[in-house]
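Only one protein chain is missing from this complex, and each of the others stays in its spot.
Now for chain A:
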Amino acid sequence: MNLTLSHLIALLPLLIVCATVIVVMLGIAWRRHHFATATLTTIGLNAALFSLLAVLTVTPIRVSPLLLIDNYAVLYMALILIAGLASTTLAHAYLEGFDDQKEEFYMLLGCSVLGGLTMVGSDHLLSLFFGLELLSVPLYGMAAYAYRTRLSLESGIKYMVLSAAASAFLLFGMALLYAESGSLAFADLGARLTEGGGHASWLLMGIGMMVIAMAFKLSLVPFHLWTADVYEGAPAPVTAFLATVSKIAVFALVMRLFMSAPVTDMASLHTMVAVIAFLSMLVGNLMALRQDNIKRLMGYSSIGHLGYLLTVVAASDDMALLTTGIYLITYVATTLATFGVIALVSSPWQGSDVASLKFYRGLFWRRPYLAAVMTVMMLSLAGIPMTAGFIGKFYVLATGVEAQLWWLVAGVIIGSAISLYYYLRVMVMLYLHPTEEEEYDASSDWGQRAGGIMVILLALAVLVLGVYPQPMIMLVSGASLG
């Protein structure tokens, strides 16, 4: 096929991020400079973000059989780039005090973002696998970046082993599908398999294995065991990245697979997804109840949230696409700001993160705005009106009711009721009387730093979108597939 100018424009974000990674790498080889490296990365990611405006002029467009750049992909690319930028900003403040090589971090981050971008644009099993590995492999390194602390190293290794196992599942599943259909492109795959002739059981096994691999990445029950440990051990900016970029990319892809390949119409598959969703809501929220470490708590809470979101996959209708976008936007903004606060309190790096809940006691009386941000985030995660989280939950419930998935709706309600307990516990902790114990605080000028500004902006966005979600809804409803 011929590459024309419009193909190049469509690939612009990928190319820019690629170039950024290479420039950062060469820069490090030439001279180490933490601030310059972080700035370069930020500029690169920003440029990629703005290039999306140009991409919008050529969408939808198929670039090689592997990639389909449509509005849907552009939306999630934007989300991934924003999340990547936020993590870069947080990492800069965090790594200031790091007593080892700081600069390579940005290169790994760039690579991982590149993987995410590939995934949301992929329309082919090959690019899916390629993107997923490009996303995950740098993450092993990022999770274990503070490898001198035992927890960080452990988290990296755990993530690596389990992720590799998931990849094996994915490959096997893909192989089975290929054996049945003789094609790796989503649409083709769907068409050939609906023509019939294939062995239903092989097909089911293939798709099932792929779902398992995705469930690993999305940390859904019963494939969630790595989540809490990895969240806890990884440095806070990495956890922020892991909790957002990898979830967006994988979920966007699962949604595309389910929407564009009608193979997935099989009833048994939908039942399986629904069961996974239901279990995730319950188990994730129940496990979070007893946590005293806020990063572990967020890990379990993310299991619950992905469970809610999976309702949408079980529904798989037009409304589901809208809900996916809205929920992911609200969830990503909330998660980023939450980990942002944690990272700010833990910055600069002092050996390990300030993640135990007791260190947050009385934060409001020392850093009122930072605690207010955290409060808004907890309310948003709990889905209370006036925050974006409520809009997300509203859409999930609406999708569930519309598709008449009553027991999933019941699961969302029960899960939310349980989750209130621990979100409220974190929230009230911020306001209780400070004790005389050792205190960790964000530096007093946190509000003037880039990380602080970003966290405040995110909090404002969460509030504004919670009260006036219309722009977000317009944006997402414009992001159609194909």
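Please note the rule applied: a contact is a pair of C-beta atoms (placed from the backbone, for glycine too) under 8 Å apart; a residue touches a chain by one contact, two chains touch by 3 or more; residues count from 1.
The criterion applied here is as follows: contacts and distances are computed from a predicted model.
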item: Chain not displayed: protein name in its UniProt record ("Sugar ABC transporter permease", "Response regulator transcription factor", "Glycolate oxidase" or "NADH-quinone oxidoreductase subunit M"); value: "NADH-quinone oxidoreductase subunit M"
item: Listed residues A:12, A:63 or A:409, member touching the removed chain; value: A:409
item: Per the touch definition above, residue among A:22, A:53, A:200 or A:401 touching the missing chain; value: A:401
item: Option from A:420, A:461 or A:481 whose C-beta touches the chain left out; value: A:420
item: On chain A, residues whose C-beta touches the chain left out of the figure; value: 322, 364-365, 368, 379, 382, 384-386, 390, 394, 397-398, 401-402, 409, 412-414, 416-417, 420-421, 424-425, 428, 431-432, 468-470, 473, 477
